[in-house]
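Of the protein chains in this complex, all but one are displayed in their positions.
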Amino acid sequence: MPLTQDQKTEIERQRAETQPTRRATVPALEEILYQPVPVLDHGFVRVIDYMGDDAAVVQAARVSYGKGTKRVSEDRGLIQYLMRHRHTTPFEMCEIKFHVKLPIFVARQWIRHRTANVNEYSARYSILDKEFYIPAPDQLAAQSVKNRQGRGDLLEGEEAARVLELLRRDAETAYASYAEMLNEDEAGAVTDGKRQGLARELARMNLTLNFYTQWYWKTDLYNLMNFLSLRADAHAQYEIRVYAEAMLGMLARWVPMTAEAFNQYRMGGAHLSEKGLDVVKRLIGGEAVTQADSGLSKREWAELMEALGREA
Amino acid sequence: MPLTQDQKTEIERQRAETQPTRRATVPALEEILYQPVPVLDHGFVRVIDYMGDDAAVVQAARVSYGKGTKRVSEDRGLIQYLMRHRHTTPFEMCEIKFHVKLPIFVARQWIRHRTANVNEYSARYSILDKEFYIPAPDQLAAQSVKNRQGRGDLLEGEEAARVLELLRRDAETAYASYAEMLNEDEAGAVTDGKRQGLARELARMNLTLNFYTQWYWKTDLYNLMNFLSLRADAHAQYEIRVYAEAMLGMLARWVPMTAEAFNQYRMGGAHLSEKGLDVVKRLIGGEAVTQADSGLSKREWAELMEALGREA
Amino acid sequence: MPLTQDQKTEIERQRAETQPTRRATVPALEEILYQPVPVLDHGFVRVIDYMGDDAAVVQAARVSYGKGTKRVSEDRGLIQYLMRHRHTTPFEMCEIKFHVKLPIFVARQWIRHRTANVNEYSARYSILDKEFYIPAPDQLAAQSVKNRQGRGDLLEGEEAARVLELLRRDAETAYASYAEMLNEDEAGAVTDGKRQGLARELARMNLTLNFYTQWYWKTDLYNLMNFLSLRADAHAQYEIRVYAEAMLGMLARWVPMTAEAFNQYRMGGAHLSEKGLDVVKRLIGGEAVTQADSGLSKREWAELMEALGREA
Partner (left out) sequence: MPLTQDQKTEIERQRAETQPTRRATVPALEEILYQPVPVLDHGFVRVIDYMGDDAAVVQAARVSYGKGTKRVSEDRGLIQYLMRHRHTTPFEMCEIKFHVKLPIFVARQWIRHRTANVNEYSARYSILDKEFYIPAPDQLAAQSVKNRQGRGDLLEGEEAARVLELLRRDAETAYASYAEMLNEDEAGAVTDGKRQGLARELARMNLTLNFYTQWYWKTDLYNLMNFLSLRADAHAQYEIRVYAEAMLGMLARWVPMTAEAFNQYRMGGAHLSEKGLDVVKRLIGGEAVTQADSGLSKREWAELMEALGREA
């Protein structure tokens, strides 16, 4: 369970308060503000704050004095035009802030997106909770045979059971040693008055990478879409993809027109290379093109056929 | 006058609307939201949107579930600690968006601050207004004799009058040619049915650098303070400093504790070099240090004496 | 002419010196190092320094101890894979530095690429040369009727002549006033001993936007390709596109494998939207799709037909 009772109470207290504002406000996002959406076994993601809406994108594109909005259909058209033609700066004019609880190995992938602001819970000051990620049985995949960095078939039976046992056992052991070295319990009370306890900044190195950390993560709408297009993609590692998928729902609440254009032009669709486009033209012309005479490598050919919904 | 009647009406319309929000809200900043503060002869700066407040800095520093605030005195202490020790990331958790109207030569200095988002009015799409900056008589300074990049004494009499005449005449001429080449008036009506009119993306090159442009400029609190510490500094060029000074007032309304710490630790105070610190220690010890035996260059010595409020 | 005799001599002096290095070195780029390639009437771009080569991309992707290179064909395959799948970080491991002389209105577009390092010639310290851009007759285009930000037909006859006359006259006048206000000639000698001269930081505002400035501009290979894909594109303004085109040649000398992949996957090719991909599938299936039943707007339909080399 990702939240304690105290935390839940604090969140409810915050949700109960409203204040008047002259700023652009999005009721559909206000509805879920501060509420954690559970992800994985102990994680969550929740929206803490936001700035701007679809109209703010339009307003910035026009550098207008007022709200920017003319008619809804014109705004939608402009947003689709901006998305199609890679006009990125108007989308940078909206900002969003998340609070995320996530395993450390996921955090290490996530942090590679540099155009964002981050404050992570510091295990130099505080003691981490005893919470670690154990994959659900339907995510316990073998190494892919085809793809050097992907997952293949599910592990089953004894092998699966053994993996879960090892993951759990090692995390438990690591945490027990962490607590012993610190000479403190989770509440911060000294365990053994005759010992000093290892510095927290050292002790944390004994934890395994599936322990949970948490952070505040803030980014603009353009960079959020970059993040989502990479991390909500089918090729992303499952454990980060589930966060991205939860955030796609938040995107749709926040800026529905932008989300629609994002799905249409970036998540959907495909990028064809010069040679790939050539193959498409020949196919449309009725030619029976094969990989051998396409000029494409086998891998590219397979990718193109997949995009076109054809047998490779 | 920086705004037309239509623009004023539009701004008033926006200011009249409020909506309830669960987000952090700052009444002192809401009070002036959307209102342009006049700067120079035709420019302005106004706050369009903001995210977060002093408590959001504290909340991020603690990665806390709730508002972050414990007691006001603790929050102030934490903010001062963060400022003093260059902990920059919590200040990045607040964001602000301005609409600015400014001369092009000021925009060229401003844009050098890269950690910000910008949408500028495009003179490829639209026709610029006939508005250019003419310095007030008390800003018509001669080249400094001491400082290769600064201003010296005021120009007076005939020389001053001649400068103002040239600036005005050349801007008027440039704009007249711009309009003639475009074959359009400011309202967009064709002037001469027999001509085609030069492309807007070409015609704009004829304008002088004191013409006004405008943009939306969004940045986080940390980078805003970097901007202000450089541009509100006494050594900044006057024409950008007046914008920075107007923004200092907005900072104080928005995040009063952070603004106080900023003034205390960054705008006030001084950075001493290793040798400068040495001189200070010797002075405290009662020694009569001179530039010659200080190890400092003449220029550094003068800067140090100025910081210490002593005669160089 | 973009360079003085002194500058040419200095460049030749630099080109004449070589030193041994253990670093990755690219002979084809060394060949043109420091040499300005002329662009527009007074501008140029030249490579001042570089770091890395194609093998450095491979080496970074593999985080290898040695040169990274296995066999040429494997390296090429890896580079194409990285380009196709948007793996950007290995391309960030190469860096290049240019010296560019360009009109101010071009500099204002260029500077919008923020992930780069810039040092611009400061007209606060120094006096700008009397050099301004006048379009060649074959670039003197009318405003496009279809495209609100583009160029249409060429201006001809009297209208063209008048435009050139105005551009030249206003630039000449602006520069004459600039010099008079400064009370200095280009060599820095005082013109009139009885006047003080306006501060350089003020006087420069009288110049028109077609005056030339210059800067050092440094970026990594990934961000260079972003710049080139936008600015060497047929839709970019001619006056920045010619710089980008000159730089494409430098890219090909520097990292030939990366340049090949860039042309194949980014400059060539096309991005299809979800609906666009759908149209393509129907066309391949032999259906006679029309704009009306495509689900695409007229503008998108036209763009898609153009990409497929079909009549809209």
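In this document, chain identifiers A, B and C correspond to the written order of the chains, with residue numbering beginning at 1 in each.
Criterion: contacts are C-beta pairs under 8 Å (C-beta built on N, C-alpha and C of every residue); 3 or more make two chains touch, one makes a residue touch a chain.
Values in this document were obtained by computation on a predicted structure and should not be read as measured data.
Touching the chain that is not shown, out of A:Leu3, A:Ile32, A:Ala174 or A:Met305: A:Ala174 (per the contact rule at the top). Between the chain not shown and the residues B:Arg71, B:Arg86 or B:Lys146, the one that touches is B:Arg86. Contact between chain B and the absent chain runs through residues 77, 80-81, 84, 86, 89, 112, 230, 263-265, 267-277, 280-281, 283-284, 286, 297, 299-300, 303, 307-310.
In the full complex, chain A contacts the hidden chain through residues 103-105, 108, 111-112, 114-115, 118, 122, 124-125, 133, 135, 139-144, 148-153, 155, 159, 162-163, 166-167, 169-171, 173-174, 177, 180-182, 195-202, 204-210, 237. Summarising the interface, chain C meets the missing chain with residues 3, 7, 10-11, 13-15, 17-25, 30, 33-34, 49-52, 56, 59-61, 63, 65-67, 89-90, 92-93, 95, 97, 99, 117-122, 214-216, 218, 220.
Please note the rule applied: only the chains that are shown with their structure count from here on.
Averaging Cα coordinates per chain places chain A and chain B 35 Å apart.
The distance from the centre of chain B to the centre of chain C, with each centre set as the mean of the Cα atoms, comes to 29 Å. Shared interface positions of chain C, defined as residues touching 2 or more other chains, are 112.
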